[in-house]
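Structure in structure tokens, see below.
With one protein chain removed, the remaining protein chains of the complex are shown where they sit.
And then chain A:
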Amino acid sequence: MALDKLIGLAMLAVATAVFAYYTAWVFVLPFIDESNVLNSFFLPRDYAIKLPILLLLIGGLGVGSFIGNVLIKNAQKEKLKKSKKTQ
């Protein structure tokens, strides 16, 4: 398979896995016993809230830094152009 199709397949697989894990975490775990073997696959339930919040913050940081980077680069280009013009 071509590389881009593999990347697409990986994206689909990650999306399905994340959805299945999180849905089981939220909807199935409260109804099973403490002693059930299924519990060993899942982190403590309060992480089901902390993880998305953490990921949101990291994502926001990433987007903000990218925007800031582009703005700084543009400002530097403007300064370079202005200094070249006045020369």
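Here is the rule we use: a residue touches a chain if its C-beta (ideal position, glycine included) is under 8 Å from a C-beta of that chain, and two chains touch if they have at least 3 such contacts; residues count from 1.
Here is the rule we go by: contacts and distances are computed from a predicted model.
S.K.: Under which of the names "Cytochrome c oxidase subunit", "WD repeat domain 54", "Dolichol-phosphate mannosyltransferase subunit 3" or "Ribosomal RNA-processing protein 40" is the non-displayed chain listed in UniProt?
M.R.: Choosing among "Cytochrome c oxidase subunit", "WD repeat domain 54", "Dolichol-phosphate mannosyltransferase subunit 3" or "Ribosomal RNA-processing protein 40", the correct UniProt name is "Dolichol-phosphate mannosyltransferase subunit 3".
S.K.: For review purposes, identify every residue of chain A that touches the missing chain, sorted by number.
M.R.: 4-5, 7-16, 18-19, 22-23, 26-27, 30-31, 45, 48-49, 52-53, 56
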